[in-house]
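Only one protein chain is missing; all other protein chains are in place.
When the chains are written out, they are named A and B in that same order, and each has its own residue count from 1.
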Amino acid sequence: MSGDPILSVDRLSMRFGGIVAVNDLSFDAERRKITALIGPNGAGKTTVFNCITGFYKPTSGAMRLTHDDGHAIQLQRLNDFRIAKLARVARTFQNIRLFPGMTALENLMVAQHNALMRASGLTFLGLIGAPSWRNAEQAAIDLSRTWLDRIGLLDRADDAAGNLPYGDQRRLEIARAMCTQPALLCLDEPAAGLNARESAALSELLLSIRSEEGTSILLIEHDMSVVMEISDHVVVMDYGVKIAEGTPRHIRDDPKVIAAYLGADEEEAIAVMESGT
Amino acid sequence: MDYFAQQLINGLVLGSIYGLIAIGYTMVYGIVGMINFAHGDIFMIGGFIALITFLILVSFGLTAIPLILLVVLLVSMAITALYGWTVERIAYRPLRHSFRLAPMLSAIGMSFVLTNYSQVAQGARVKPVPPIITGGYTLHEGAGGFVVQLSNIQIIVVITTVVLLALFTWLVSSTRLGRDMRACEQDQTMASLLGVDVDRTISMTFVIGAALAAVAGMMYLLYYGLVDFFMGFVAGIKAFTAAVLGGIGSLPGAMLGGLLIGLIETLWSAYFSVEYKDVAAFSILIVVLIFLPTGLLGRPEVEKV
Partner (left out) sequence: MSAPPAAQTSRAPGAAFILKKALISAFVALVLFSLMIGVRTEAGPQGQLIYWTRFGDLAAMVAAVFGGSIIVELLRQWWGPVGTVRIVPPSVQTTLAVARRGIAPVLLVFTFLVPVLFYDERYILDLAILVLTYVMLGWGLNVVVGLAGLLDLGYVAFYAVGAYSYALLATNFGLSFWICLPLAGILAAFWGVLLGFPVLRLRGDYLAIVTLAFGEIIRLVLINWQTLTGGPNGVTGIPRPTLFGIPLTPADDGLAALLGIEFSPTHRIVFLFYIILALALLTNWVTIRLRRLPLGRAWEALREDEVACRALGINTTTTKLTAFATGAMFGGIAGAFFATRQGFISPESFTFHESALVLAIVVLGGMGSQLGVALAALAMIGGFELFRGLDQYRMLVFGMAMVLLMIWRPRGLIGHRAPTVFLKSNQAISSDLVKEGHG
């Protein structure tokens, strides 16, 4: 593949005991593009995510992340929080993982931890209330406010995250990931559990993140309408291996993809085919 | 070498007692996921009840040692089991679905209650009993005149432990109660949907754990010839250490951990210093947990992301 990949996964394999969850998987995610990772349940998509974000150590293979300035980082050599901090890869979770007892605003403030830690002089400047810290704190609040506004939650900024409706929690989690100012945003089923209107709003949000922030996005999604609408590139997995990749249009007509879905789940197969008509 | 062999025997006997207590910790932890802090005190109560029963039987003129031992064993198991049941009923059941720290604090409170209850009821002084079972075998006579001995009481402790362990393994693996217990361990909601009486199963777990602790209490009384109201605390911590060392939730692990702690303590006392034997046991716990966070036989905890 030509172009300028932000992330290139090279022969990634992940085994749990005797089970091979991901087998020799290679694909690229283009810079400032939305790449979708799809496949039937149990295809190993979330495992790929967990490898990329360092929650699992892959059995073998390499994942190279290249920043805009050309600086490349081998993700398999870093652990989870360093990937988020140094490689600037942010993620969301399939089952939402907000800080439920903290407010929406606080959730976004926590996301800016590393920047704020520096600004607070590793806490000491903050403890004495230095002006430089105050400015940095205000800037962080402003950034949070901007994101709350973008996801339509400005009015609920001071509500506990655990009290927000499901759809709002999904969007808040994305906003929280964006507050880390990531180079690559990994979304694990962001449209799961959303209704049609919310899905449409989500698509809009993701497209605006790509165009306005210039953030590259990698997403796992079952909602084919979202995948087909916003993806620039689709990678299809089944039983831990890549069975197809290409543009949404190309994927939709690929008999291997349809077969994979038919074999796994009739409803999803129909969804894949219908989304083309 | 002979000295070492003797210490090995002593350590295994002490370890058997720790193992019996540790099983109670491990079972309760497995099924309700809490440290039953009062379990050490249940062991102490078991020792006291064994002592009192023994005194009464002797004062009634009973002399047949095997009969006395059997009655003491049964009475102390029965009454101590009821203590275990009551503690669960009063202090833990109302907090079953509460926050994680509440049952722990409640358990610590219950431990204070039991310690001081027995202090108030039976006085603070150490209660000594004359050796009940005497005699033993000389296994080996060394050149320097050092003798390796295996006393009858040591044999009884080890045999009782092995028999109970076998019985208990059978109970957990092959009976309906054991199946219910394993089901509750996996998923209480699902178990109750499938017709398992979760409350009863948990109660039974406490009852069995307490009964085993009572046996340990009685063995302790026979072996050391004394009980006191404060003995539950240190023995409890060490037994819990044993449970963690073996891998909490695992029954063979609890026994293995108990034996290891017993051995470490005895050998450390024999070769280094008696004063620091507990320090050695606790340090080894810390070291093991650092390198084997789920203990020797525990299942590795997979972090779900």
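Following the convention adopted for this analysis, a contact is a pair of C-beta atoms (placed from the backbone, for glycine too) under 8 Å apart; a residue touches a chain by one contact, two chains touch by 3 or more.
This is a predicted model, so every value here is computed, not measured.
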Determine which one of A:Ser60, A:Thr123, A:Asn195 or A:Thr247 touches the chain that has been left out.
A:Thr123
Where B:Phe43, B:Tyr83, B:Tyr220 or B:Trp268 are the choices, the one touching the absent chain is B:Tyr83
What does the interface between chain B and the hidden chain look like in terms of residue numbers?
29, 34-35, 45, 48-49, 51-53, 55-56, 59, 75, 79, 82-83, 86, 90-91, 94-95, 98-106, 108-130, 233, 237, 240-241, 244, 248, 273, 275-276, 278-279, 282-283, 285-286, 289-290, 293, 301, 303, 305
Even though one chain is hidden, which residues of chain A still touch it in the full complex?
53, 55, 80-82, 84-85, 90-91, 93, 97-103, 105-106, 109-114, 116-117, 120, 122-123, 126-127, 141, 145, 148, 154, 157-160, 162-163, 176-177, 180
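FYI, only the chains that are shown with their structure count from here on.
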Distance from the mean Cα position of chain B to that of chain A, given in whole angstrom
50
